[in-house]
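Notes follow once the structure below has been shown.
The complex is shown incomplete by one protein chain, all other protein chains being positioned as in the whole.
Moving on to chain A:
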Amino acid sequence: MSVDTAAPGAATSRPGSAPLLDVREVTRHFTVSGTRIDVLHDCTFQVERGEVVAIVGQSGSGKSTLLNLLGLLDRPSGGTYTFDGVDTTRLGEGPRSRLRGEGVGFVFQQFHLLERRTALANVGVPMVLGGVPLLRRRARARALLEAVGLEHRLHSQPHQLSGGEQQRVALARALSREPALILADEPTGALDAASSTMIMEQLLEQARIRDAAVVVVTHDPKVAARADRVVELVEGRTR
C-alpha cells in the first residue's frame, strides 16, 4: 500500500494552477444534548484536478463527516474550504446548491437511487436540475448508461437491478454533469468482490477520461492501492 507516495506529476495537475480542493484547518463538532463532540479537529490537505485520493481510517474517525463537508452537504465549524477557487465557507445556500450540482458527483454506499424511477430517469435528475433540455438529457443519460455497460437495463427500476448494477447507475448519474470532483463514500461497501472490482475499474476509468478528481472513502486496501495518494484520518486529524 502506498501512503502519500504520489509521484510528482503523476496527477494531472496543471503546473502553476491552484488545487481543485484546498482544505485548511477544517474542524467540525456536533452538539448532542449539550455535550460537544469534536469529530474533525484539524484537517488540512489539497486535491489536484484529476487526482485520485483515498481517505482511510478507523470506523468513527470522521471520514463520512469529512466527505460531507467536501461535497458541500454540510458546513465546517471552523477553517476554510476552497473549491475550484471559490471560498465555500462564505457561500449562501443557493450558490452552494448550484456549485454542488455542477461541480460534485456523489456515489454512495447505499446507492441512493430514486425508487420507482427508471435508470434513465435517475441518471437524468441532475440534468433536470441543471436545466438540460429533455432530448439532450435522454441522449446523454443513455450514453452514460452505455458507458457503464447498462445499455440493456435503461428502463429498469432500482428494485429490478442487482447491487452492482444499481451502483453503476449511481456512477452514471454522478458523471452526468461532468463534475470536476467525484466523491465516493465506501462505494463498494455493499458489494461482493467481483462487483467491487468492476465498479472501481469503471469509476477510475470514467474519472480519468473526464479529468475528474476522485475522493474515495474506503476500508478496502485494494481500493486504496489504486489511488494516487492516501489521506489517513486519525482521531479527526489528517495525516
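Points worth noting:
The rule we apply is simple: contacts are C-beta pairs under 8 Å (C-beta built on N, C-alpha and C of every residue); 3 or more make two chains touch, one makes a residue touch a chain; residues count from 1.
Here is the rule we go by: contacts and distances are computed from a predicted model.
Matching "Cell division protein FtsX", "Xanthine dehydrogenase family protein", "Aspartyl/glutamyl-tRNA(Asn/Gln) amidotransferase subunit C" or "ribonucleoside-diphosphate reductase" against the UniProt entry of the left-out chain gives the name "Cell division protein FtsX".
Between the chain not shown and the residues A:Lys63, A:Arg100 or A:Arg168, the one that touches is A:Arg100. The chain not displayed touches chain A at residues 68, 71, 73-74, 93-94, 97-98, 100-102, 106, 108, 112, 114-117, 121, 125-126, 128-131, 173, 177.
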